[in-house]
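Just below is one structure, and these are the notes that go with it.
All protein chains of the complex are present and in place, except for one that has been dropped.
Order of writing sets the labels: A, B and C. Residues in every chain begin at 1.
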Amino acid sequence: MNKPKVGIIGLTGCSGDQLVILNCEDQLLDLVGAIDIRDFLTATSANDTESRLDVAFVEGSVVSQKDEDLLRRVRERCTILVALGTCAVWGGIPTMDRDQDRPALLRAVYGDLNWEYDTCPAKALHEVVKVDLNLPGCPIEKDQFLATVANLLNGNLPLLPDYAVCTECKMKENNCLLIEKKQVCLGPVSVAGCQARCPSLNIPCVGCRGPCTDANLKSAAATYAENGVAMEDVIRKMKTFAPVPVSEQP
Amino acid sequence: MTQTIKIDHLARVEGHGGITVNLEGNAVKEVRFDIYEGARLIEALVVGRSWEDVPQIVSRICAICSAAHNLTAIKAIEDAFGVQVTPQTRALRDLLYRGESIESHALHVFLLAAPDYLGYPSAIALAADKPEAVKLGLRLKKLGNTIQEVIGGRAVHPVNSVVGGFGATPTFEQLFALRRDLQQGLSDCEAMVEVLATLPPADFCHTPTVFAALDTAGDYGYYEGNTLRLTTGKSLAASKYRKLTNEMAVPHSHAKHSHYDHKPFMVGSLARVMLFGEKLTEKAQAAARKLGLTLPSDNPMDNNKAQAVELLFDVEYALETVEGMLREKVKPETPVEIKPKAGTGTAATEAPRGTLFHSYTFDKQGKVTAADVITPTAQNLACCEYHFRAAVDQDPEKNPAVLAKHLEMIARAYDPCISCSVHLVVSR
Amino acid sequence: MKIVKIPKKKLDLFASILRQHWEIHAPVEQNGRYAFKPLTHWSEARLHYNRTILPPKKYFMPPRETMFHYREGKGYVPAQEELDQRLILFGVHPCDIYAINILDEVFGGKYNDPYFQTRRKNIGIIGVDCTPDEHCFCRSMRADTVEKGFDLFFTDLGEEYMTLVGTSLGDDMVLMAAPLFEPITAADIQKYKQVSSEKRQAFSLDVEIHDLPEIFELEYKSEIWDELGDQCLSCGSCSMVCPTCYCYDVADTVELGSKAGDRVRTWDSCLFHTHALVAGGENFREKRSSRIKNRFYHKQRGMVAEYGRPSCVGCGRCIVGCPVHIDIVQVINRLRGEDHANRG
Partner (left out) sequence: MLIADEKTVKTPVLADNPYQPHLARIVRIFKMVPDNHLFTLRFEDQWTAERFKHRPGQFMMLSVPGAGEAPISISSSPTRPGVLELCVRRVGRVTDALYRMQTNDVVGLRGPYGNGFPIETLIGNDLLIVAGGLGMAPLRSLVWWALDHRDKFKKITLMYGAKNPAEMLYRDELVSLADRSDMQCLLIVDRDPTGQWKHHVGLLPTLFDHADINPATTYAAVCGPPVVYKYILQRLLALNFSKDRILMSLERRMKCGVGKCSHCSVGYKYTCIHGPIFTYWDAINLPELV
């Protein structure tokens, strides 16, 4: 069997998901043996940025024209495009306040500039191109990445959970931070797959994996607000890693 | 005759950047370290957020230094609210910081920098010929990650460390397992020194350089302390960091440049070893000698060696810490209670790549009204350009292909973290 | 039935004798809640507890369980590495034992689930009686007492535990520690009756299950379901903590670079939107309201048709564990048009 040609490409982001790939220390050598890595700027200087790819893993969100152009080029040259990490899947932290005035934010950070910055409101990959598989997580979970590669090598897309973090939290028999401590734990609306990492450490879920398909954001927001958190702050927390559609806001 | 040396995409670094050098005859006209990373404006985004959300958000500035950003934000917030944490929390934070440093240095030394010395495009290619060396690097990298997982709850973007302490205290069993890994790590470090000592030398420029680092008061460390020291002999309180970083926006990048007394300065492992090397253990100092790291250094490539020395030292230190915790029996603790108040808190720490500053101003509900993050890479950019220029100047032949390679290696020796460098000052 | 008693202060001795043969798991306190955990010291065990976060079903049907290993050339090899762990659950409440009995039926019958059944045989159960709290309604569900499903059953008589011996294995346990047990006296019987009546008085929740299937049929289109659908987060907590929710999902994993892998089953919930979703996008329970209705309907109506009794045992876990306070007792009472949840 020919090894699939793979690209691991970063748009604007923290490189956390690429780092998670490099963090698969025990599997890394098998991994690079099983696939043909063509383009991985973070790890190698021998990159082929033109030829066809069977799979492209794209990290980061689109925050500039440059990102958008790169993403479109990658889409054209690959068969399967995998959005790697919450930034790619949902827009991530950079989309947090994307409804705010971009030039004003820029000015706030860089002062008054007398040259053009290439910048646009942050977007997730699916807002620009077709995405074949979403691997959420900030950063992605190692086991899900490895399962994805193993499945792709078999010709399948992996099966990923699409239920809430609470489910995994309960499986681990944690005390509930929302019910018992009245904390704003985003577990009920965030997609599982992290084995309830945070609640298992007594830390409320911040929703770093983004919402599950069926998230009932409205009802959840009302519940958090019941516990004495201002609705405005509840929505802000919900919007940290993925935009909350206005229709879902109570 | 004008000539341009251009590296469009610097590989094997975190984030997106390039190098451009314009020569006129033999004279260097212009040297640029271009940063193309898109702006994410994180400091603007935290404004309005509650203090408790900040450490998680700012950790996303960068993955490799996520623990540093997370913990530095925590230190700044605790500074603003006057929070005192327990000695156990301090020890755990130190351990987490060292875990990150071990991971980051192992990644850089073995997977990013070493291929250059041996003429390979990547560690993947290197692994085909020298699997043992790469595996050694991976083992050390994993050790750093294991520490971060046990203490921070996750190897990238820690979740367990919060303002006031930790969500959960590592268990005896976890620490016990960690000790075993650290013991193995120590012998791996010794093997590392042997391997690195055989690398061919890489010397592209020698030029007097100013170094700066945080005095972590006490042991050679990364987290505690509030005074900055420079090799010029000057000192500075961390809260006055703006005097040092003194940033200015430059058109060719999304990152600003830092100068002190009109001179660029270098932060990072080499700076720390330069300033506080005498605090290192005998073993670490012997490793430095073995690797040919002679102080004072005027060669930025020495930063690679300094990282290796720190890596060994950190493993030794972490092992000692863990053994102490096992002896003394860690107690489950909960974070100390936080009462937000209006004011500004500033913190400096030594991230793997150098001094990192976070500063936040809060209103009385504890919501952020202003945020400022200055990363080591941002501070290093000017110095890096300074070293590029020296390397070009000092090269008699000026062969563009050779020079390009040298400049790339210098850039890489800085271990730049470009994602980090684009997060700058919020002006009020 | 053989009935003896054991002085409370001899329990630790009893436990240490049992520990020569079994690993003992018992409720342990966890920040104000309880969880069944392996004991390192008998002193960690809490026999007076309201309810554990997860029911004992986690021992018989773990949240994640490998069923087969697929190996090229060998086919699907049953996974049984983890099945032969021998242990005793010490301190199981009657409602939870009742629930295990229900699961016995579900995982038995024509198609015996060998994973469940093997664990069932390898795990001993020592029941313990309890005092209801404000969320318990096992009495309404007729699950406040059990006749089978335990090896030993303890009732607190003050200074000692009256011990019902339920199985021959239970009898062996008693025989192994024979000097610790004593015959019961007439005074003990009196005391038992008193305890039993006090327990009966202690319930504050009540639902009527007589003709509940009919009520469910009649209220199938009730707007209560839509209301609950708007509220429910589909978080799955209620199903995870329920001692008789047994839905599971099956998925195959593969190893890097081969076809070898495992067939794994995981707890699932009918509250998930994927539960009745089939290829092509057809979803038989698309709306959250129809899913939450299904959960109640299946328990209170479906199980009656299939097994002759509702599968809810009234342990109160889903009431305690629902972030949006959906309360089965209230729902039933509302369906009945009796909006009073509390008796007292």
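Please note the rule applied: a contact is a pair of C-beta atoms (placed from the backbone, for glycine too) under 8 Å apart; a residue touches a chain by one contact, two chains touch by 3 or more.
Remember, predicted model here, so these are calculated numbers, not experimental data.
One chain is not depicted; across the entire complex it touches A, C.
The chain that is not drawn here is touched, among residues C:175, C:202 or C:218, by C:175.
Per the touch definition above, the residue from C:3, C:47 or C:83 contacting the chain not shown is C:83.
Screening C:47, C:224 or C:247 against the full complex identifies C:247 as the residue touching the chain left out. Touch with the chain omitted from the figure is made, among C:32, C:179 or C:280, by C:280.
Chain A residues in contact with the hidden partner, per the touch definition given at the top, are 151, 154-157, 159.
For chain C, the residues touching the absent chain in the complete assembly are 21-22, 67-68, 70, 72, 75-76, 78, 80, 83-86, 106-107, 109-115, 117-118, 121-122, 168-169, 172-173, 175-176, 220, 246-252, 254, 259, 261, 263, 265, 268, 270, 275-280, 284-285, 290, 294, 297-298, 301-306.
As a convention for this text, only the chains that are shown with their structure count from here on.
Here the chain pair with the top count of touching C-beta pairs is A-B.
In this assembly, the C-alpha centroid of chain A lies 37 Å from the C-alpha centroid of chain C.
Chain A and chain B, compared by their mean Cα positions, are separated by 25 Å. Note: centroid distance chain B to chain C, computed from Cα atoms, is 51 Å. Within chain A, no positions touching two or more other chains are listed.
Put simply, chain A touches chain C in their complex at residues 27, 30-31, 33-34, 146-147, 149-151, 153-154, 156, 159, 162-164, 166-167, 169-171, 173-176, 178-180, 187-189, 212-216, 218-220, 223. On chain B, the positions that touch chain A within their shared complex are 9, 11-16, 36-45, 47-50, 53, 56-57, 60-64, 66, 107, 111-112, 115, 121-125, 127, 131, 134-135, 138-139, 141-142, 145, 153-157, 159-160, 162, 166-168, 249, 251, 254, 256, 334, 408, 419, 423-427. Residues 10-20, 22-23, 25-26, 28-29, 32, 37, 40-47, 63-64, 66-67, 92-94, 96-97, 105-106, 108-111, 113, 115, 117-119, 122, 138-139, 197-198, 200-203, 206, 208, 233, 236-237, 240 of chain A are the ones touching chain B in the complex.
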